[in-house]
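Okay, so here's the structure we're looking at.
Left out: one protein chain. Kept in place: all the others.
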Amino acid sequence: METLVIQTLNGLVFSMLLFVMAAGLSLIFGQMDVINLAHGAFYLLGGYIGFTMIRQYENYWLALIIAPVIVGTIGFIIEYAILRRIYGRHHHLNQVLFTFGLALVAADLIRWNWGSYVITVAAPPQLQGQVPFLGIQFPVYRLAVITFGLTIGAILWIGIERTRIGMILRAGVSDAKLLSGFGVNIQLVFSGVFAMGTALAALAGVIGAPIHSLYPGLDFEILILTLAVVVVGGLGTLKGAFLGSLLIGMADTFGKTFLPEFALFLIFAVMASVLILRPSGLWGLRGQR
Amino acid sequence: MPINTLKVSRLSKHYGGLAALADVNLNARTGERRAIIGPNGAGKTTLLNIITGEVKPTEGTIFLGNRDVTSLSVHKRVNLGIAYTSQKNNLFDNLSVFENVCIAVQQHLGMFQHMLGFSESVEKVVDSALGLLNLVGLATEKKQLTSTLSYGQQRALEVALALATKPKVLLLDEPTAGMSPAETEEMVELIRNLPRLLTLLIVEHDMDVVFKLADQITVLHYGKVVTEGTPSEVRANSLVQETYLGQHKS
Partner (left out) sequence: MLILTLILALIFPFSVKTYILSLGIEVLIFAIFAMSLDLLLGYTGLPSLGHAAFFGLGAYILAYVSSNSELALGLTDNLLITLPIVILGTALSAVILGFLALRTSGVFFLMITLAFAQMLFSIAIRWSSVTGGSDGMTGVPRPTLGIGTWHLSFTDRADFYYLVLAFFCITWFLLRYIVRSPFGLALRGIHANEQRMRGLGYNTFRYKFAAFIVSGVIAGIAGMLLSQYFWHAVPHNLFWNMSGQALIMVVVGGPGTLTGPVIGATLMRLLPNFASTYTERSETLMGLVLILFVLLAPGGIFGIFHKKR
């Protein structure tokens, strides 16, 4: 029984991490029709930058803010300078190839700068230790992550549903021309969206670092799971990202606990089942490419 | 082949309270060149869409020869012989003109024939494709990529692709829209050269083109048939003159 509670909570923690990641990916795809395979690399980059900042300034909270800003800026520059030049026929394919190349470069440069060893990151002192919760002792930090994830979700939801910027985002790719007729600088919006998406990935990276540590290869592992989330949850909706990450987060955590050799197989089985029932994801925008 | 290749009876289409089409009748004989004219919003495109199967009618029937096709899917109607070219070009970019037509012509062979690629059937495909290209006047451009063609040439290629499915009825939706006078002339020539047994339904705004090509004209207004008849009959009709020919700039 205890294991069940612990693993359920762990699953929730991981789901929140995945949610922040998936929200970023979904945002980029839903609004810009761009698939970003470097998303995992941005996660890792955010984590490593956060680690360096913590080591430098001994302040976790600073890192939590600065790392996403730095990575978001990098994302903005990449979109502005390069990504937007990839359009026309086969643009999906070329985006994939470009972001894949980007991921390769980023992963290698990260390894060059920070080495190949596993780096552990400590949680901020205010959130260390364990507390009694639902009959077990559970790390404070992880509880904080759950809360934080839900908060981010709420902020994103309000931002998208209630603000003018959100309205622009919801209009999406199809109405881009219409929007520019209203004086909206669509190119800027796209760069901003991409920056936001990558910033979210970096944020997830900083949050996740105390739990999963940092090492080369993590970028790819998290990318796979994030992709699983959007396949299952559907692309383009916050709800899909949220519910999808719950599904995959739980499947992964329980899979690793009870069937360690086949954890990923379980994820794939979940993906396969969803695809048979609904090829565009359970809560995705219908009629998506 | 029965006399009436295409018979549309009491066709109506209502969108809520709005009647896009009301009680439209149209009988096109085999080989007839039927033009459909009318002001914008008269229901011309809706009529074509219902005949192709993209849109379901609220009432009425469509007969292709002796066959009731009213409830059949687009796909099935294509296979039975209804072909359609729209105003938007939807070609295979980055493939040559010849390859575009071959793809359309070879379709009926099926996948296994495609894989085995017997030289006999491939030869037949090649011959048909070349024949079609000659017919629409694109024989010399056959090795060019479709992206290098002019707009008029692309429309001609679209007609070739439609013909590749060996249709009995060909629906042309504003074939000369957006064309220069020279291109329009070429398109008119092309349509004139189409097989005589092929029944044509042409939606057009350009009255010169209509009077050059049509055997019969159906005039639509507010979803109803105002009148139909030969070009001279229609030209002489006072109602048409008032409501349509008068306003129309050609």
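As written, the chain order gives the labels A and B, with residue 1 at the start of each chain.
Here is the rule we use: a contact is a pair of C-beta atoms (placed from the backbone, for glycine too) under 8 Å apart; a residue touches a chain by one contact, two chains touch by 3 or more.
Keep in mind it's a predicted model, so treat the numbers as computed, not measured.
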item: Among B:18, B:111 or B:182, residue touching the chain not depicted; value: B:111
item: Sole residue of A:5, A:127, A:224 or A:282 that reaches the chain not shown, by the stated touch rule; value: A:224
item: Residue of A:105, A:122, A:155 or A:188 in touch with the missing chain, whole complex considered; value: A:105
item: Footprint left on subunit B by the chain that the document does not show; value: 75, 78-79, 90-95, 99, 102-104, 106-109, 111, 113-117, 122, 125, 143, 145, 161, 164-165
item: In subunit A, positions touching the absent partner; value: 29, 35, 37, 82, 85-86, 90, 92-94, 96-98, 100-109, 112, 220, 224, 227-228, 230-231, 235, 260-265, 267-268, 271-272, 275-276, 279-281, 288-289
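Here is the rule we use: only the chains that are shown with their structure count from here on.
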item: Distance from the mean Cα position of subunit B to that of subunit A, given in whole angstrom; value: 50
